[in-house]
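A single protein chain has been omitted; all remaining protein chains appear in their positions.
Coming up: chain A.
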Amino acid sequence: MRETIRFLRNGSVVEVRDLRPTDTVLDYLRLTLRRTGTKEGCAEGDCGACTVAVGRVVDGEMVYQPVNSCIQLLGQLDGAELVIVEDLAQDGRLHRVQQAMADLHGSQCGFCTPGFIMSLFTLYHAKGQSRSRKAVTEWLAGNLCRCTGYRPIVEAALNSCFDEADDAFSWRAKDTIAQLGQLDDKRDVLIGNGDGFFASPASLEGLTAIYAQHPDATLVAGATDVGLWITKHLMELPKVIWLGRIEGLDRVEESPAGLLIGAGATYQACEAAISRLSPDLGALWTRIGSKQVRASGTVGGNIANGSPIGDTPPALIALGATLELQSREGDRTLPLEDFFIDYGRQDIGAGEFVTGFFVPRPKPDQVFRCYKISKRFDQDISAVMGAFLLTVVDNRISEARIAFGGMAATPKRAKTAEKALTGASLADPSTWNEALKGLHADYTPMSDMRASSAYRLETARALLVKALMEASGTDPAQLRLRGPDPDFASESMEAAE
C-alpha cells in the first residue's frame, strides 16, 4: 500500500502526501504551487482555459492528452507526467506552438491562451493527424475564445502542429517513459483513513474489497462528471476511489461479434474501434464533450452515473448493448436499457460497480443511424439525440430498435414506434406514418433551456424520417449539413451544384 501519489513534472518526480480527495489539479497549481499560468474560466470543464497536458505511456510511446485541470482530481495524476504552460518555453525560447500563436496574433486578451497553448501542445505531439482545418477545429472544440474569432488560432495550429515533434519533451521521451515505468508500481494507493480517503486500487480485487467495505465511497473514472459535483455543487466527497489504475479495466476488445469496452476506457481510447463499428457513431463520438472531456471521460462512468445528458446510451441501447456489473457477490449482465430505471436511479446495488459493456456489431442486413441535435455543433449537450437500428429484409423493416436521449428522464426506447415500423416498406413512406405518430405515445419530453417539448417531439420525428430516408437510399448529402466524412460538406456542395 502506498500513501502518496507520484507524478512527473519537468523530468522530476513530484510526490504528494497531503491530499484531500477532492483537491483538483487546478487548485493545486494555482493555490499550492502558485503557478498561475493555468486559468480558471468556468470550473466545469467547458471553456478549456485550465487545460494542461497529461502524458502517459500508450503502446510504448508517450501520448499527451489535453485535460481540464479544473475538474481533474489531483490524485488522478498518479503515474503520469504533468505539463503546464509554464513548462513549455526552454531557456527563454518559446515553444513552437507558443511562437506560432504569438506571431500569428492568436491571442488578444490572453486569458484563454494558456489553455489553447496546451491543447496545441498535445496536438503537436499527436501522431497521425492530417493537417486540416477540420482536424484542428475538432481538437480545439473544448477551448473557447471570446476575442479572436479563432481564425488566427487555427492558422497557428496548422503552421505549428503537424510536423514531427521536435522539442524538449520529444528529446527526453525515452527517459520519461522509463521514469513513468518506475512510477507504475502496481500497488494500491490509499491516502487518508476510514473516515475519508483517496484510494486508487491497482486491481479489480482491490476495488471489490475497498468498495465492499466503503459502499458510500464515490467511484471516479474520468471525473468529468464528479468534478462538477465538487466545483459546482460544492459537495463534500470524503471517500473517493479512483478507477484509473485498475489493471484491465480500460480494455477495448474488437471482435466480429462486436466491441467489449471496459468501464475505465476513455471515449478517446475507444473512438477508433467505435468508428469501425459504425461511421455514424464515430461521427457522434467526436461531438461528445470536447477533446479534453473525451480524453478523461469514460462511457462506463457516463452510464454508471445515470447521467441524463449522455449521448452514448441511446446509441448503445439501439445497438442492443449489454452492461456488465460486479460486486463481492459476483457479476451479472443486463441489457443496458434495463439499467436506467428513472431519473437519477439505476439498477445498481451497494458495493456493485460497472466493469464494462458489450456493443454488438450491426449485421449486414441492419442499417444504423444516429443524429444529434444541439444549439451548437461542437461541445454541446443534445436537445435530442436519436439512434436507429433497422433490420431490413426485402426492402421492408423486419425489426426496429429506436432509442432517444433528451426525450425522457432516461435514455429510452420508442417501443410504440418500433412496433409500428415493423413491416413498413422503405419504398413507401406512407407506411412510416404510424411509427411517427407512435413517437407521441412513446415520449412526453420536457421543456428546458436546451429546447421546448414541442421542438423535441418535432425533431424526433424528423430524425426518424431521416433515418428511414437514408435507409431507403436517399443521399445523405441531401439530408445533412455535415456528415461523418471530413469532406462530406464539400462533397454535398458539389453534388448540389
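The definition used in the following text is that contacts are C-beta pairs under 8 Å (C-beta built on N, C-alpha and C of every residue); 3 or more make two chains touch, one makes a residue touch a chain; residues count from 1.
In this text, contacts and distances are computed from a predicted model.
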| item | value |
| --- | --- |
| The complex's invisible chain, by UniProt name, from "Transcriptional regulator PadR-like family protein", "Xanthine dehydrogenase molybdopterin binding subunit", "Paraquat-inducible protein A" or "ABC transporter permease" | "Xanthine dehydrogenase molybdopterin binding subunit" |
| Per the touch definition above, residue among A:Gln129, A:Thr148, A:Ser275 or A:Thr431 touching the missing chain | A:Thr148 |
| Touching the absent chain when the full complex is considered, from A:Leu183, A:Ile348 or A:Ala462 | A:Ala462 |
| Residue in contact with the excluded chain [from A:Gly110, A:Gly248 or A:Gly344] | A:Gly110 |
| Touching residues (missing chain, whole complex) on chain A | 30, 34-44, 46-47, 49, 84-86, 88-89, 94, 98-99, 101-103, 105-114, 117, 133-134, 136-138, 140-141, 143-154, 232, 234, 371, 373-381, 383, 448-452, 455, 458-459, 462-463, 465-466, 478-482, 489, 492-493, 496-497 |
